[in-house]
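A protein chain is absent from this complex, but the other protein chains hold their places.
Presenting subunit A:
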Amino acid sequence: LIENKWDNPMQFVLACVSYAVGLGNVWRFPYLCQMHGGGGFLIPYMLMLVLLGVPLFYMELAIGQKMRLGSIGAWRAISPYLGGVGMASVVTSMYLCLYYNVINAWSFWYLFHSFQSILPWAECPVNSNLTGPVEECERATPTQYFFYRETLDISGSIEENGGIHMGQALCLLLAWIIVYLFIIKGVKSTGKVVYFTATFPYLVLIIYLIRGVTLHGSINGVKYMFTPKMEQLAKPTTWINAATQIFFSLGLGFGSLIAFASYNQYNNNFEKQAIIVSMVNSGTSIFASIVTFSIYGFKATFNYESCLERVRLLLLNTFDLAEDTISLENVNHWIAELNRTHPEQFASLGGRLETCDLEAELDTAVEGTGLAFIVYSEAIKNMPVSQLWSVLYFIMLLLLGMGSMLGNVIAVITPLSDLKFISVLSYLVGLVCLFCLLLGLGFTTRSGNYWFTMFNDYGATFSLLFIVLIEVITVCYIYGIKRFEKDVEDMLGHRLNCYWKIMLAGVSPILLIALFIFYIVNYIQGGTPTYQAWNKELGKSVVTEYPPYAQAFIGLLLASSVCCIPLTALYTYCKKRNLASGKRERTVSTVSA
């Protein structure tokens, strides 16, 4: 696809930014920051960015721009035995395409439901007798009820399948139609779309930052996040989580970066762009976590003060004191006082007296869909003019998700169009989108969220580490760092300086091997893989083990992408041998011709 090129380098940079800045920056980085000591986490994060993230990003862009082919063609060109690396990337990207758009479907669902005078997750719906709220909602919270019951209609475990949720299916259809629309003309259309998908989320984040820091109690959250707990740096998991976060946040190993770069002009200065995109990605993570933590602080303070209010009312009602004797500030003082003066009556309160703890509220760290759809929507419902904030927030989630989706689908389409199965691009794109839509409907069933979690946890993590490890070793040692240097000089006009050489040839492979070993050890030590199943009766999630067939499926997910590499190597080896033996017979005829 040499004719299909980015209109200008800006489109390429924005496409990379739009791809790299995704939901992970919003819902995973703040969680890691909180778990691993707040401000102190920035140290391993920045270090891993410099040692691992930027060099590998640079390498992928270089390969794409030089070979001007998608991942399969590019890796086959570098080393025919390791063409499987490209295949493994495509398979992994395909898995990602299947499940990632379901998140966009949820964002659409929430977005459409924001256009109501009372947000549907603000209060519990009334039960059929009109006597009180629905029990499941009573035991859980309205936001959890809305997510698990009305959005997902989730079943009790992965084994209980159910029908397709029509609303979800419609939203998924819409999401895929929009993806199709954005990629229908290849990078010509994508190039224009990324101007919007890359920049608008920042606008929303800025608006949210202003709104967030002006909310009552937000300072508690921000203080909590930035207070460094340096002792966390001594734990190895901190460093490993920093490395994996950089790794997955930049989207290495999926083939998207190679695909994007293949549409570049030959002499495009990707070195500068690699640094810019990586910095922007990390900067966005930090910026988004400030926003998230101010919202967290608001939510925690709101819940804390509601708790205090309930305790105050309880004390007033039980001891029949005048209304203005107890205020929110002196509730705790009064608890001690009343315990002293009326011990028997105080004891009769029993379990109804709650302990209100701001720290405990802040400590509830959540990541992933739980943060984005449950915690955030809970905070939004308490803001004034909540419908506006809700609409803004879910539009931002949509843009972040769509931007990443573009990269995923292009990573699959570029190698397929290189293979020239179908010549007309829009038909190929349509076919891929239709295929992913039909398979993705499986995630809209009642047990679909459990399969989604399985894909999310296992579909891409392990295989990516393996793929990128093989990539680095291939480029530096099989292809040769000297030849790579010459290619880069050819494209950029100057040689690789020692930073790139040391990182690519030395530090990054070592770090990747360490990460890889850690993952395997962790997986083996973890025992039977488990998942969180939503229990209707209790109104919360319980840890459940995967049934045997699900575990087999996990193994299949992991193996299917990884084994592309050895299988292709074997296949190429056999083909070359057959070709070599065949050539000897044909040499006589060619000489005469």
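Everything below uses one rule, namely that a residue touches a chain if its C-beta (ideal position, glycine included) is under 8 Å from a C-beta of that chain, and two chains touch if they have at least 3 such contacts; residues count from 1.
What we mean here is this: contacts and distances are computed from a predicted model.
Participant: Select, from "Collectrin-like domain-containing protein", "LLGL scribble cell polarity complex component 2", "WD repeat domain 54" or "CHCH domain-containing protein", the UniProt-recorded name of the complex's unshown chain.
Facilitator: Per the UniProt record, that chain is "Collectrin-like domain-containing protein".
Participant: Of A:113, A:165, A:211 or A:299, which residue touches the hidden chain?
Facilitator: With A:113, A:165, A:211 or A:299 as choices, the missing chain is touched by A:113.
Participant: For subunit A, which residues reach the chain that was dropped from this view?
Facilitator: 66-67, 77-80, 108-109, 111-113, 115-116, 125-126, 130-132, 167, 170-171, 174, 177-178, 181, 184-185, 265-267, 316-317, 320-324, 479, 483, 486-487, 490, 576
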